[in-house]
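All protein chains of the complex are present and in place, except for one that has been dropped.
Chain naming follows the written order as A and B, and within any one chain the residues start at number 1.
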Amino acid sequence: MDYFLQLFLSGTAKGSIYALISLGYTMVYGIVQLINFAHGEIYMIGGFTALILGGYLFTLGLPVPLVLVLSIFAAVVFSSAYGFTIERLAYRPLRNKPRLSALISAIGISMILQNFVLLMQTEKYLAFPSYLPELSFLEPVTEYINSTQVIILGTTSVIMILLTVLIKFTRIGKAMRATAQDTNMAQLVGINVNQVISVTFVIGSALAAIGGVLICSYMGQINYYIGFVAGIKAFVAAVLGGIGSIPGAVIGSFILGWTESLGTGYISSDYEDAFAFIILILILILKPAGVLGKNQNQKV
Amino acid sequence: MTSEMKPILEIEDLSMVFGGLRAIDCVSMHINSGEIAALIGPNGAGKTTIFNCITGVYKPTEGTVSIVDSDGGKEKIQGLKPHLINNKGLARTFQNIRLFSNMSVLENVMIGRHNSLKGGILSAIVRDRRTREEEQRILDESYEILKKIRLDQFVNETARNLPYGAQRRLEIARALATDPFLLLLDEPVAGMNPHETKELEETINLIREQEKVTILLIEHDMSLVMNVSERIYVLDYGRLIAEGTPLEIKSNREVIKAYLGE
Partner (left out) sequence: MRQNGLKSEILGSLAQAAWFTVLLFPLIVMKVNVAMSKATVQFRWSYLPIIAIASFVLSFVWRRALEWSSTRVEKPAGSSFSSKIMGRFQIFESNKTIRLATVALFVLCVAVYPFALGMYHTNIMITALIYVMLALGLNIVVGWGGLLNLGYAAFFAVGAYTYGFLWKFVGPQFVSAGFDTGWLFWIALPMAGIIATVFGVLLSLPVLRLRGDYLAIITLAFGEIVRMVLQNASDITGGATGISLIPRPWFLGFKLPPKQAATYIYYIAVILVVLTVFIVRRLEDSRVGRALEAMREDEIACQSMGIDLVHNKLVTFALGAFWAGIAGVVLAAQTTYINPDSFTLWESVMILMAVVIGGQGSIPGAIVGAMLLKLLPEYFRPLAQYRMLIYGIAMIVIIIFKPDGLIPRKRKSYYFVKKNSADSGHEVRV
């Protein structure tokens, strides 16, 4: 039972991270019907930015809590900027072209970003110093769950709530929902669709950046390639929950996190990554719309 | 030419439900051999939905669509895949033009002739005499069709570069190439100017005369409908509200109400 609890909790933590990334995927797909292959790289860049700027600030002698806050802030700002820039540069020109083109462009950006970080920094795995605080009140249960996991869960929950408030109650949220439903109509009622799309990319990237910093703190290491693997899995989570659906992305992420955790714990750890793919294939065969999705008929 | 009153297509109690919306409700129609019939109605009435049910794009929730052969035997085709229905002799055009835009005009029509060929991969590679003769035959037949529809000057033009009216006619040519006995035209003159509309009207009559094809069309352009059709069905909110000759329909109170309100 202990073992199960451990696995379950670590799966929950994992699921939270996947959720932060998959939200970005699902929101972007909902609005522009694009699988943003480069999204995983945004997550990785968030981690790297935090490492670089955080490291610098730390060497300057700033206190740890300040370093933590500033490095997360920097990661969010920079990742959002990357997301914004990529959308403007590589996706916007292809908005009215066939879907295949945007997909190919996304693959290209993913490659460019990976190799860019590889060349500019290093191909090695770097240790990621965690500035996250140790939560002393967790002393009694550290066997099951550690501080980082709790922080991850807490942060993710807060973010989910904020995001839901944003989407449901603010004007920009309404604009996002409208654009996701019918881009042309949204334009006709006066919504600045370009702005909405940029905002969507920015929010998605910000979330991914936070996810990046958290996971690197959790794992204690970072590498230029982590974006790819995490990105694929987060995408699987989004599809599992129903691509385009925000609650779906969250549900899908947790299901994936638990499956991976329990799967590697009880079945085999060699095939950890395979679980995601197998889930993906099953879902796409059985119910492509995902858990919460709706089957969309093509208009003829 | 007068059409014999022999039905070749029977639609019985057709209903199509999407989620909570009943797009078509218990529609019964029949199309007679050799006639030109029209399906009209306000926007959103469900006309294209009926076409989609007939041609297999949708599987109707209730009801049947049947092909009636010369002995009166009925063959149900609702729910079959679109390509099978096309094989049986029903061809269509689309409300929003669906040409193979990056292929040439001739190639678009040649694809219509796809099923008149037997060859598969092996014969494509080997290209024996029979395959070559078949290819030649398709080329000739496609060219003939283009000449009939007066698109032969565009033979090598990329489909999407064609003027709008020509694109619509190309869709018809392509549909004709599949050798149908029933041709369904979805708003063939939408967006056309009066001159192009007249041209198409002539084309429709020509097709019926020369190709011996029955035609069912959806249209909003009333002059075309009145000039060309022998029988008209009127649809409103998914229900059939009238059926008759153009004259009858013109003076039908229900129809006027549906279009203009009380």
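Keep in mind that, in the parts below, a residue touches a chain if its C-beta (ideal position, glycine included) is under 8 Å from a C-beta of that chain, and two chains touch if they have at least 3 such contacts.
Everything quoted here is computed from the prediction, not taken from an experiment.
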Option touching the unshown chain, where A:64, A:112, A:262 or A:291 are the choices: A:112
Touch list for chain A against the chain that is not drawn: 29, 33-35, 45, 48-49, 51-56, 58-59, 74, 78, 81-82, 85, 89-90, 93-94, 97, 99-101, 103-105, 107-112, 114-117, 119-121, 126-129, 232, 235-236, 239, 270-271, 273-274, 277-278, 280-281, 284-285, 288, 298, 300
Residues of chain B (touch criterion as defined above) contacting the omitted chain: 55-57, 81-83, 86-87, 91-92, 94, 98-104, 106-107, 110-112, 114-115, 117, 119-121, 124-125, 127, 131, 135-136, 138-140, 143-144, 147, 152, 155-156, 158, 161, 174-175, 177-178
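Note that only the chains that are shown with their structure count from here on.
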Geometric centre distance via CA averages, chain B-chain A, whole Å: 48
